[in-house]
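Below is the structure I would like to discuss, written out as structure tokens.
Only one protein chain is missing; all other protein chains are in place.
Take a look at subunit A:
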Amino acid sequence: MSDKSHDPNQMTGAAMIVRALIDHGVTDIFGYPGGAVLPIYDEIFQQSEVQHILVRHEQGAGHAAEGYARSTGKPGVALVTSGPGATNMVTPLTDALMDSIPLVCISGQVPTHLIGNDAFQECDTVGITRPCTKHNWLVRDVNDLAKVLHEAFYVATTGRPGPVLVDVPKDVQFATGTYHPPRKSDVHRSYAPRVKGDATQIRKAVSLLAGAKRPVIYSGGGVINSGPEATKLLRELVEVTGFPITSTLMGLGAYPASGKNWLGMLGMHGTYEANMTMHDCDVMLCVGARFDDRITGRVDAFSPNSKKIHIDIDPSSINKNIRVDVPIIGDCGNVLGDILQVFKAEAKKPDIKSWWQQIAQWRARNSLYYKKSNDIILPQHAIQSLFEATRGKDTYITTEVGQHQMWAAQFFGFEEPHRWMTSGGLGTMGYGLPAAVGVQVAHPDSLVIDIAGDASVQMTMQEMSTAVQYELPIKIFILNNQYMGMVRQWQQLLHGNRLSHSYSEALPDFVKLAEAYGAVGLQVHKPADLDGAIKEMISVKRPVLFDCRVAALENCFPMIPSGKAHNEMLLPEQANDEATAKAFAGGKALV
């Protein structure tokens, strides 16, 4: 019998998990202990290479890991216990799946022999998380654990990134087996994402681009996921072609907001010029976006006269909502590189001067107009002031979900990718605060601000305690209008102004709440005090809850009303009662 006691690859399942984290370059994880993960926590206690951030609720761990991943391009890691620990992860896993964020979740499970027995804190974790992960695994044998962990990291970070979950029963954590470092054969042979685009399709795309009279580039989160090279190439393509560019909510920052070809965000609350350009274009190049319903408006009236090129690494994104003419399956960076190469060799910059003139006319409509006030802070003004105050600083922005999120997207200019963390696909209220925790862990010296709403922020408020514990100086900038603003906006526009349960009754005193957590609370009511208060918030090197009292009934415009096309936007100056009633026709009594 060979003596295995000195083999360094012989270890317990719990030790393997920590070892695999180290082997994958993980330095920070977010988690919450419990019965079914105690062996792993015991291993974490006895080492110093992986820092564990203790959250206050597992959902916080998931969103923090998402923020970490989104701001670094590395996978985020969460560790949770069985049962409620795992079910609390369902929201962040789904959020990460919708927004293609690489997340590795390790969950504890009851011992193998108790699975299926309705044991204490047992749930069917792989069953529950199957539809909200890219893939998941239940590991029943400690000798499979290393392979599964390595595969989990590979699957999460390659192809279209996404969340994965590895469920590890407690007896497997205790059992001793053989560990091996990551190797190629750890991955399913059936998993091979396509990276390189088809050459014929790329030629077709280039010839469409070269012949375009009214082109537009529409980019999405896929460009950011693809990495810094894709961002560089996208910018180069805009430069070489001279085309206008717009982007989805997830894609902000890939092209700089200060760039001369930038049209602003498109979609339901996008700019008039971006949506009109999309509607009237003759060639559309979609890079790493998925024609989501918030982008397209009414699909049968979506950009009716254009040839559409779609670059996506996920074949299931192609022709899902909108039929495209030239699909190119591959990694955005890779395909953009090939397109650029062919374009530079064979085509020249098309003359689109008259198209730019047209765009200038749309731009002149000034669709983000709002009326400033000296008495009351307009939420748009608050975002603009925040943006001005952070210019030139090393800033990361997260958001919750609702009106404040749309205003942030409209009024905060992003110059670089990975600086904007928001819940796009799932629209998770409560995302921003824990995401900011994750971002600050990854970037301890940067300025991390969660642009929040008074309703959203209360969903994961408990993570303030995490921020205080780890001295993470996150700034929670609450646009407090005492409403679930977006819900109210829809009720005003579509449900006869019956404001059913959208008023934030019994709001806490956010300043006192901050102080109760050991953080700093600031409150501002008057426009004249805003800049000073923001300055103070930035200079404080502690977590801050900033209660910015804004105009309560301000609504978010411009807007594509439901069932309407891009060229039927409702602009702010038109958003009076009559026009609104007409736009949301159907004989509804409106505001």
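As a convention for this text, a residue touches a chain if its C-beta (ideal position, glycine included) is under 8 Å from a C-beta of that chain, and two chains touch if they have at least 3 such contacts; residues count from 1.
Please note the rule applied: contacts and distances are computed from a predicted model.
Looking at the choices "Monovalent cation/H+ antiporter subunit C", "Phosphate transport system permease protein", "OmpA family protein" or "Acetolactate synthase small subunit", the name in the UniProt record of the chain not drawn here is "Acetolactate synthase small subunit". When the full complex is taken into account, the listed residue touching the unshown chain is A:494, out of A:119, A:494 or A:575. Checked against the hidden chain, the listed residues A:7, A:293 or A:346 yield one contact partner: A:293. Along subunit A, the points of touch with the absent chain fall at residues 126-127, 130-131, 134-135, 138, 155, 160, 188-191, 293, 296-300, 314-316, 318-320, 323, 490, 494-495, 562-563, 584-586, 588.
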